[in-house]
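For this depiction, one protein chain was excluded, whereas all remaining protein chains were kept in their positions.
This part shows chain A:
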Amino acid sequence: MLRRLAQGVPTLLVVVTLSFFLVRLAPGGPFDLERPLAPAAMENLRRVYGLDQPLLVQFGRYLAALARGDLGPSFSVRDLSVAELLARGLPVSATLGALALGLALALGVSLGGLAAWRRGSALDHAVTALGTLGLTVPGFVVAPLLQIAFGLTLRWLPVGGWEDGAPRNLVLPVATLALPQVAVIARLTRAGLVEAAGRPHLRTLRSLGLAPRTLALHALRGAALPVVAYLGPAAAGLLTGSVVVETVFGLPGVGRYFVDGALNRDYTLVMGTVVLIGVFVLVFNLLTDLAYALVDPRVRDQG
């Protein structure tokens, strides 16, 4: 467990190093305006933010600050630190992501289960078709279509905006985020159940005359493995997928901060977002491993 955590540190270091030098080597700076600043003012700005130091010194300072948990001040939003900005954006993204993941899990497992239960039926084909559709129709197509249907034609839901997370404002973004995940989870569940049903231990249990419900539970446990393995990348995908959703629906989440930060050359904001997401990916992968061990005794025993 601790070893897994320790393995995450070099990964995070690579993330930080890569993004730091990628950002700094790029042409253009955070204080480039249409009308250039006076050289003296530019000099002062650069000194205040420590940009006049050699690149390696800057990198060392950034790492030292990062080790203390300090992400530095934002370059584009005056008077706010990156940590404060992210603290505003994270609840938005996290709410969307958590709701979408929960919805996807509930819908995906039940749809996949139904499809496997009635294998070869119209229902099965419908779920398979939905799976392909959910995988191939990108979020930036789904989102405007939902806006047309529910926001403009039916006028049931707002087209965008956050309004402190009012449930009405959450429905469409969460649906957009959840759709591809529902598709994958339904497919994985169906495939897992079909395979599990053919396994010897299930055949034995069936021959013993166990109730269908008990059998289903046993099969589900076998089918859970690929689904659990998928959840880590899925959580990361929800974070990145939210860039589109936050843009289309105008939500003030982490993804929006990242894109705006990149466009404004806000070095520290971009770095802060990447670090945050890197940590998230690591934590989710770790949780996935833990959950895996919980479901599969073979993994647990290997330690």
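Details
Operating definition for what follows: a residue touches a chain if its C-beta (ideal position, glycine included) is under 8 Å from a C-beta of that chain, and two chains touch if they have at least 3 such contacts; residues count from 1.
As a convention for this text, contacts and distances are computed from a predicted model.
For the chain of the complex excluded from view, the name given in UniProt is "Oligopeptide transport system permease protein OppC" [choices: "Oligopeptide transport system permease protein OppC", "Sugar ABC transporter substrate-binding protein", "Hydantoinase oxoprolinase" or "Ion-translocating oxidoreductase complex subunit A"]. Residue in contact with the omitted chain (choice from A:Ala126, A:Val141 or A:Leu294): A:Val141. Of the listed positions A:Ala94, A:Leu130 or A:Ala262, the one in contact with the omitted chain in the full complex is A:Ala262.
Remark: the residues of chain A touching the chain excluded from display are 8, 10-11, 14-15, 18-19, 22-23, 25-28, 132-133, 135-138, 140-141, 143-145, 147-148, 152, 236, 239-240, 243-244, 247-248, 258-259, 262-263, 265, 270, 273-274, 277-278, 281-282, 285.
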